[in-house]
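Here is the structure we will look at, set down as structure tokens.
All protein chains but one are shown in place.
Chain naming follows the written order as A, B and C, and within any one chain the residues start at number 1.
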Amino acid sequence: MDFQAILEEITATLQAELRAHGPRGEVAQYIPALARVPAGHIGMALRTCDGQEAVAGDGALPFSIQSISKVFTLTLAMQHLSEEQLWSRIGREPSGTAFNSLVQLEFEHGTPRNPFINAGAIAVADRLVGLYGDAACAQLSAFLSDLSGEPIGYDEEVAASEAATGFRNQALANFMKSFGRVDHAVDTVLDLYFHQCALSMSCLQLARAAAYLSRDGAHPVRPGAHIMTERQTRRINSLMLTCGTYDAAGEFAYRIGLPCKSGVGGGILAVVPDHLTLVVWSPALDETGNSVLGQKALELFTRRTGLSIF
Amino acid sequence: MDFQAILEEITATLQAELRAHGPRGEVAQYIPALARVPAGHIGMALRTCDGQEAVAGDGALPFSIQSISKVFTLTLAMQHLSEEQLWSRIGREPSGTAFNSLVQLEFEHGTPRNPFINAGAIAVADRLVGLYGDAACAQLSAFLSDLSGEPIGYDEEVAASEAATGFRNQALANFMKSFGRVDHAVDTVLDLYFHQCALSMSCLQLARAAAYLSRDGAHPVRPGAHIMTERQTRRINSLMLTCGTYDAAGEFAYRIGLPCKSGVGGGILAVVPDHLTLVVWSPALDETGNSVLGQKALELFTRRTGLSIF
Amino acid sequence: MDFQAILEEITATLQAELRAHGPRGEVAQYIPALARVPAGHIGMALRTCDGQEAVAGDGALPFSIQSISKVFTLTLAMQHLSEEQLWSRIGREPSGTAFNSLVQLEFEHGTPRNPFINAGAIAVADRLVGLYGDAACAQLSAFLSDLSGEPIGYDEEVAASEAATGFRNQALANFMKSFGRVDHAVDTVLDLYFHQCALSMSCLQLARAAAYLSRDGAHPVRPGAHIMTERQTRRINSLMLTCGTYDAAGEFAYRIGLPCKSGVGGGILAVVPDHLTLVVWSPALDETGNSVLGQKALELFTRRTGLSIF
Partner (left out) sequence: MDFQAILEEITATLQAELRAHGPRGEVAQYIPALARVPAGHIGMALRTCDGQEAVAGDGALPFSIQSISKVFTLTLAMQHLSEEQLWSRIGREPSGTAFNSLVQLEFEHGTPRNPFINAGAIAVADRLVGLYGDAACAQLSAFLSDLSGEPIGYDEEVAASEAATGFRNQALANFMKSFGRVDHAVDTVLDLYFHQCALSMSCLQLARAAAYLSRDGAHPVRPGAHIMTERQTRRINSLMLTCGTYDAAGEFAYRIGLPCKSGVGGGILAVVPDHLTLVVWSPALDETGNSVLGQKALELFTRRTGLSIF
């Protein structure tokens, strides 16, 4: 398939719609650095299993990847920890409640439902602090730089704003710690968490970095190298499908039919196992916190290509 | 692939394990007719898209399909109702709570999270009573008879026992009715619900009846006939993946990687889109209410065949 | 004190307010027989420990006592059951949730928080069915007739309407039964519950019937006879204070400072231990389900007389 043409066609369609009707949904408002991103961006990029790439619209512009980072911190933790060390602290089931709810956490004594809700990602960050100590932020950016083949860094303004306003995440981390489910100092753990949310990457960089998810764990670019096993890759893909898009996983599974992980920066990472990784970006969000045009772009892509797991 | 040989090999493996260690898990105890089913049964059957069939072990013995029936009542409702008529009453997201919990229902004012938890299936039954009135039970068995090509009926002893002990389901139905979310008399709606749980079918009959789910909605046996559209079929398959196995959907997606719907009778229906439907049956359940050996059979099958959606 | 003059003065004040501004709040709408009661009624009656009585406004008109009945069924149960038999099924603490919530019941496995929320009163009704079988309704009206010194009966239209629309109570009863916390048939238990809500009594009859609560358990009129012990009386009074007015017990304790039990018919029973029982009635309710003018009448009374337990 001529993926470059397909991506261009889809972005052109959505840009026309934007010009005609303006953006629907709303750009995330909770920190200034996110709130001032223009709603009109639309970018796409993909990378196939065999290394073919396509990019369209604003697909080469960096944006704040936010919760998409949860895929990479989980990968890093799975690389270095035993199943028991990792999953004794985090569940693997859909939560059925909002991504930042404390209720489930209270009923289940401080064990988050899965690694893609905030509490779960904080629990993963605690594991990484255990592995890397003060070097955790540096290790994470180095990991992403290796995956995407170019230097990846943090938007420190975003990280600082997340820290200054992250009362809910403070509550989640302290609550888990009160159950004895966080080992390290809350401030250290949250520093990593706020930084991972502030990673700045383009659609193309993300599509490259996540390429191992469509390659049964094989490194995106380094021949012979493996990021994780085939089983571990399946674990992440299945978690993305059941838990990757906040409280809209059911709708995503139906309308898009691919494992996805979204972020409030407006990005969505989608995986077509054994085929490709696809990343879309458009900042305006619907009430579930998922990019409005990003979802539309994914729907148009799966309809146009017939690629879906169902 | 020689599916007959594969199913025989898997059942033989599991029968040997049963002989060596006895059954793990426990047969559902809440009604006598289920409690007295011997734990040692293991059956499998599949039907491919192009009509090839295989059956092994007790795959031709009828059992109580219980919650697997939720797939068929949902199909019937989707055939005859508009999206709005159906989905205004039922959500499509994982519930994150036990299959028979009332908590979610209270917080969301009587709207069940999805059609595969009990409350959701009762809401679907209410819709079917609206369509068929007193003939709802007859229509449902006729539908299944048409799908599987032979007469399918109810185990009236099971239906009567379900009715006599179904206090939790009475609570769910009355609770939804108190929110104005059930239109018809609770007793009539539950009569259908208790009957659908008491449908008696074999693995082979179920694999045939559900074959439209692997055929983009095409009728299992009647050429040219359609049960539902391709999009509707994708809807059901994605719901099975995210919500079909009670509170273990995440584990199923990972370990088995197929849309599945399980029942407390010990049956599990799995779909490999565009390939086949597979049904396994073994009565002893784990603490999530899913068949222990059924899950193992599905894992062995996907490992052996490489068939998985991830 | 000249209680007759005080009651007349208070009802006159409130009637003047009604004429000037019309009724605030809303008459209970969920059954026709309650909905058609004119909002403009205001009645008061009291009986002192030594038998002095006063009545004003519509204080001699019968109304539907609704949840005030929970005080009398609890009394009857405490008379005939051991502490263990009774309190093993029902808690004695404020619920912190709406009077008809199922959430608390799920988290606490079918044990209602206290006997004055609906679930708790249904649990008490189950105990009474155990004591009296089919004669429970007759025994309850006989008990109230004995207490108030004249025949007390049921408004069968109200009872039938409660039964026809009581889906939430059906849900509560079936839910408790699913936890094994209701012994008798749900329909039998609810028949008693729906009847007790349909008891028809005037303020004066209620003030007489409840007089034992201000007399350390001594029978309202029969010298030497006791309804319950002093300790049991204190139990009921303290339960009324902490749990008697739905989700407004804190406000009642502060503004009125007396043990109270209210009903959605607009009645409120108040106890001044060692002094008197006071009953007010006015049908229009605030959003917590308590009579608007009834509360005002009680406030005026305690301010005027200085009677309060704090």
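As a working rule, a contact is a pair of C-beta atoms (placed from the backbone, for glycine too) under 8 Å apart; a residue touches a chain by one contact, two chains touch by 3 or more.
As the structure is a computational prediction, the values presented were derived from the model and not from experiment.
Student: Would you list the chains present here that the left-out chain is in contact with?
Tutor: A, C
Student: With the missing chain put back, one of C:157, C:251 or C:287 would touch it. Which one?
Tutor: The missing chain is touched by C:251.
Student: For the chain not shown, which residue from C:71, C:102, C:227 or C:243 touches it across the whole complex?
Tutor: C:243
Student: Just one of C:145, C:188 or C:308 touches the chain that is missing; which is it?
Tutor: If we include the chain that is not displayed, C:308 is the one touching it.
Student: For chain C, which residues touch the unseen chain?
Tutor: The missing chain touches chain C at positions 91-97, 104, 113-114, 233-235, 237-239, 241-243, 247-251, 253-254, 257, 259, 273, 308-310.
Student: Spell out, residue by residue, where the missing chain touches chain A.
Tutor: Residues touching the hidden chain, for chain A, are 101-103, 105-107, 167-168, 170-172, 174-175, 177-178, 186.
Just so it is clear, only the chains that are shown with their structure count from here on.
Student: Compared with chain B, which chain's mean CA position is the farthest off?
Tutor: Between chain B and the rest, the longest centre separation is with C.
Student: Rounded to the nearest whole Å, what is the centre-to-centre distance of chain B and chain C, using the mean of the C-alpha atoms as each centre?
Tutor: 47
Student: How many angstrom between the C-alpha centroids of chain C and chain A?
Tutor: Centres of chain A and chain C (C-alpha means) sit 56 Å apart.
Student: By residue number and range, which residues of chain C touch two or more other chains?
Tutor: none
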